[in-house]
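With one protein chain removed, the remaining protein chains of the complex are shown where they sit.
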């Protein structure tokens, strides 16, 4: 079968012919119907050699967003049937620790120790004709949902959903939510905020086209993410601070902006992959303002995201590519010229 | 191997010689170290013939509280190792529906449809030398906890724990919790309330010995469960109503007593197996006073219960019986002459 | 000044000339701009003589929904200014007990003991040119909101809002909420559900016109509230049970219908003024299905409701009447020929 693989550190990924894999005991083989491309793939491909030595064997098939048709069952698998249309839950865990026992496998206590990695981020991923999924519990029914339109929800939907759910109790009437970075994840975040809360939603981005997309998908306001943003928000809402900031960029300037927008009990949620500094403490930050960095989401949360799609409440902007054109998709992703999400259809 | 089986409807259970079972794909065989006897077994044995025709094939090995040593693995099982000491999570579910995806298999959406039943309540249970467990996810590590002392926590601990957790947010400083029926489950409920909350805990029972046990395990007050109970509670706490009532008896008189003790926002939690009537509505019951009937608990909650035992915060009163004496244990349970919980050690 | 008063038990209310009241120490006089008519007024006017003897002195000015302009301040009042446009929070409490300390004056622990009653339900109410409000904390800023359009939110908005907020955590993606009775409160409930949740909202009523209103304000489905309702809901949603039922009628048939629609963890919320019976207990009702009867709402919740109106997310259907025509408004209310809410403008 064909697979998009990361072969050598620092090189672009390649489409290669590899053996079609067989499911071992407890595993499931899925015929891939759609695979999403994500910034974190680029991040992973940019990791230095020592990280790869430690945990990511090469060549590795990319793709941590996947959907497909159950194709073959390993020994002992009874929970799914061949022919079922499924989405693949990506943040695999051990299934038995306290976090996994609640379906929060994204926070598995033992994944690192047991060498468990997500598909496409260590384990072979979805950018191939077939993929092996380690347990049927990672397969969530898609039903009638179109795989191409919805595969990105497994990360670009689930990650903002989990981030927003952690702040949901604060986002009641009269609240304001800021989304920084309105690309692949951010434009879904806006829709989730609109579906789950009565908050005023404000989009910030450095790119005018992405701000237009933000307005299209429901942002009440959209401003350039620059030194005037605080003032623009103050003018729009009548207040200089907001209830929650969801930062999908998470570089020092956006974290500083999120801090500037923080008032009493504001949640600053850093979703983008980054490492920055912040002033903390009672004299440096408003009372009970929080900072946190969520990661992906739980199994039940993925079901909830798919339910939002079923209800017509979220819709991912996608651009389709064949597997052969997948390298081009990553190129466009890197250049920032995609509108929404690139989806590979093997 | 020997097994305590319910053979014929209306007859007492018998110890019988049966073939030692083999684990199928995905299953685990456990060598039983302890099995708890419970009122619900008697309840199940009292069901009419038509219920058995519908879902409970006879003969059936009893025992829905179980602990043991992992003994043999079916095909495809990698999550547990032979030799591990485990407790068996009893309310088995499908593992994939929304409830199961959160570990709330007690509320599985598909168990009935798929014919999934708990061990000892349809599926062969723990009152045997060996038992088959349908998935490794139902095996919670016991570690150094003594199986005989702690096996009852899988139901007699988990059920009150889940019941109490649903009311935990209300049981803050100044609150009062009433436990009606301080036998097998109730005397654990008292300890859980003391461990998790600063509430004043009041025990009610018709049996003076059980009231003495209630005081021993931490109840602040213990009164006879009769027409004077409301007045006794009013005298002890200065208020005629309480924050929560956990009713482990759940017959009409105790439900009426729980209603009489209900004030604004009181939770009346009917844990005992029963069916009664209640007055409801704004003119019949205090504002936002709730009634509900929880059932067993989730996988993560069982881990939490075992953690309470590890911390020395709960301790089940038990009496040990050999498998051959198991019928006697049920006889004593039926007569109400056990202090605490009967545990069978095969 | 003119006031609509309930003068004699069993007689319709009359418009009468009474002295304009003076605010005492700590009180505020409000020049009424709008006053809502409510079913509970009729309920109160229907109470038997002994209840009036106990707590409701006659004649009494009606009206527990009120809005106005701050007109005169009693001694010691500094928190509001003359000329401010305000809504009157109705469920007055002592202000100091634990419930009041959280702004939940609707559940004041001492109101009965201290003889504190809401305006229009004991204390003189808003159906007059002026009304006395016992504390400035009961005055919530209206700002630019139109008093006539929004006065009903103080009860017909606040009551369903509080009812829904208690079930909000359950009303996530994939959930279903049923509203029984889509009149004054119910048609606002539908809008609140749409604004705060992604739930599928189903309206039930015996009146086709009210069902049409329900669809107009956002219900996804609207069915006659009869013996076919369960089947209609099953067909529409694919499931025979729902996540929550908000029953604004709360008579035995609707409570039975709500019970029939209850599954595991369903909330049956009886908002209508009534007293009925329900089957409860583990064998009679699905696991952890709850029943409760909320009452009105908290001070902060009223602010939140007004914020929903400010955001354009709720809109009360109203019909305006002069104070002289107020008796006619009650007549129409009693006959059920109002579409939405009757508002009196003195």
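As written, the chains take the letters A, B and C, and residue 1 is the first residue of each chain.
To be clear about the criterion, contacts are C-beta pairs under 8 Å (C-beta built on N, C-alpha and C of every residue); 3 or more make two chains touch, one makes a residue touch a chain.
Just so you know, these numbers come straight off a predicted model, no measurement behind them.
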item: Among the chains presented, those that the missing one touches; value: A, B, C
item: Hidden-chain contact residue, picked from the options A:250, A:302 or A:316; value: A:250
item: Contact partner of the left-out chain, one of C:46, C:76 or C:115; value: C:76
item: Option touching the unshown chain, where B:12, B:57, B:115 or B:198 are the choices; value: B:198
item: Sole residue of A:23, A:74 or A:294 that reaches the chain not shown, by the stated touch rule; value: A:294
item: On chain A, residues whose C-beta touches the chain left out of the figure; value: 98-99, 106-107, 109, 166, 174, 250, 255, 264-265, 270-285, 287-295
item: Interface residues of chain C (partner: the chain not displayed); value: 24-26, 74-80, 94-96, 98, 101-103, 136-137, 139, 298-300, 303
item: Residues from chain B at the interface with the omitted partner, ascending; value: 172-174, 195-198, 200, 303-305, 307-308, 310-311, 313
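As a convention for this text, only the chains that are shown with their structure count from here on.
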item: Interchain centroid distance [CA atoms averaged], chain A/chain C, Å; value: 42
item: Interface hub residues of chain A, defined as touching at least two other chains; value: 303
